[in-house]
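Handing you a structure now.
The complex appears here without one of its protein chains, the remainder shown in place.
Order of writing sets the chain letters: A and B. Residues in each chain are counted from 1.
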Amino acid sequence: MKNLPLLFMGIFFCLAFSFSGLILSSMIQYGHLEPVTEFVNHPDTGEQIPGAFIEIGDKLVQGVNQPDEQTFPIESVGLAQQGKQTYINMGCLYCHSQQVRRKGFGADYERGWGDRQTVPRDYILQQRVLLGTSRTGPDLMSIGMRQPSAEWHYLHLYNPQFTSPGSIMPPFRFLFETRKIGDAPSPDALKIPDGFPAEKPPAGYEIVPTDRGRELVAYLLSLKLNYELPESRFSE
Amino acid sequence: MGQWNGYLIFIAALGCVFFFSAIGALYWAVRHGEFKKLEKTSRQIFDEEEPEGVHTDFFPGEADKMRRKLARSRKPEKAGHHTQD
Partner (left out) sequence: MSPLLSFFSSIDPRPKPGVPLKVQLSQIDREMRVPIVLFVVSAILWLQAGTVFALIASIKLHNPEFLGNVEWLTFGRARSAHLNAMAFGWGNNAIFAVSLWIMARLCKVSVKHGGLLVVAGAFWNVGVTAGVIGILTGGLTSVEWLEMPPQVAPLLAISFILVAVWGVIMFRYRALGHVYVSQWYILGALFWFPWLYVIAQTMILWLPARGTVQAITNWWFGHNVLGLWLTPMGLASIYYFLPKVLGRPIHSYYLSVLGFWSLALFYNWAGVHHLIGGPIPVWLVSAGIVGSIMMVIPVVVTAINHHMTAAGNWRAVWCSPTLRFIVFGGMSYTLASLAGSAMALRDINVITHFTQFTVGHAHHGVYAFFTMTMFGGIYFMMPRILNREWPSAALIRTHFWCAAIGITIMLVVLHAGGWIQGEMMTALDADGKPKYAFLEIVTALVPWLFSRSISGMLLSIGHLAFLVNFFWMLAGRKGDQDGPTLLADPNEEDVR
């Protein structure tokens, strides 16, 4: 083939084809998804029914909600939002995914990583979507429910061996500082387990999380999959 | 189901556009002789400096030795087999 414009057109169209087929069309299909409430009130009876839509006869009717009702998914704000920044720039994503596959496809459900499959709507309020492609560590989509103790997270981040002997998760000691105990010990000072004498702070000192550490744990605790969506209900 | 139709039509239309423009381009190319003498193009990479039939890369300092080895190992009836044009 010697014709440059023709060759170029072919090259152009091949990529344009997949771009429109994969990206534009998925934007058209679900770019408009909105948060929904967990329950709708039946327009006639006022009865609460799970899901954004209800079937009346053979029609799908959007339920009527009170304006102050909580909608899902919830946007992460404040501390958690800042903690996500630390999660991002430490590269936790390279070992941890945030997605749950449907029951029967893999063992995500059985491992307790989530009671239902995650769907596009779960992610619509996230500035940066962190699905991840590696599970060197467990999935974290619902870590805030599975491990609700901030104390556990602090210990684990400081040195994963404290809580999970044999773990290959790196220690994140730089999210903590060792400082002189003030008038009274801080409430969130780490209680280093006795098996690790070398890790204990010198007498009169305590190890406390820095702001980044606190934010990161707030973010982890905010990761919950405790609501249902019309297109994804809890599995039995 | 309403929101599904819109994008299905979009995809189908898009697919058709791509499909028919591909067919069109192919037809055009064949008509204009773009595929004529296709096989000859494979000789484009040779020139008088590094002509067909000549090996052009050896380990440094071992070229002569390897050339001789290659010449010996080559079966006589195969020699020059690929160089006629």
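Definition applied: a residue touches a chain if its C-beta (ideal position, glycine included) is under 8 Å from a C-beta of that chain, and two chains touch if they have at least 3 such contacts.
Everything numeric here is computed off the predicted structure, so don't read it as measured data.
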| item | value |
| --- | --- |
| Chains still shown that are in contact with the chain withheld from the display | A, B |
| Hidden partner chain, touching residue among A:72, A:123, A:205 or A:234 | A:123 |
| Footprint left on subunit B by the chain that the document does not show | 37-63, 66-71, 73, 78-80, 82 |
| For subunit A, residues in touch with the removed chain | 1-2, 4, 7-8, 10-12, 14-15, 17-19, 21-23, 26-27, 29-31, 33, 87-95, 97, 99, 101-102, 105-107, 110-111, 117-138, 160, 164-174 |
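The criterion applied here is as follows: only the chains that are shown with their structure count from here on.
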| item | value |
| --- | --- |
| Gap in Å, rounded to a whole number, between the CA centres of subunit B and subunit A | 48 |
| Subunit B-facing residues of subunit A, complex | 1-3, 6, 9-10, 13, 17, 20-21, 25, 28-29, 32 |
| Subunit A partner contacts - residues on subunit B that touch it in the complex | 3-4, 6-7, 10-11, 14-15, 18, 21-22, 25, 28-29, 32, 34-35 |
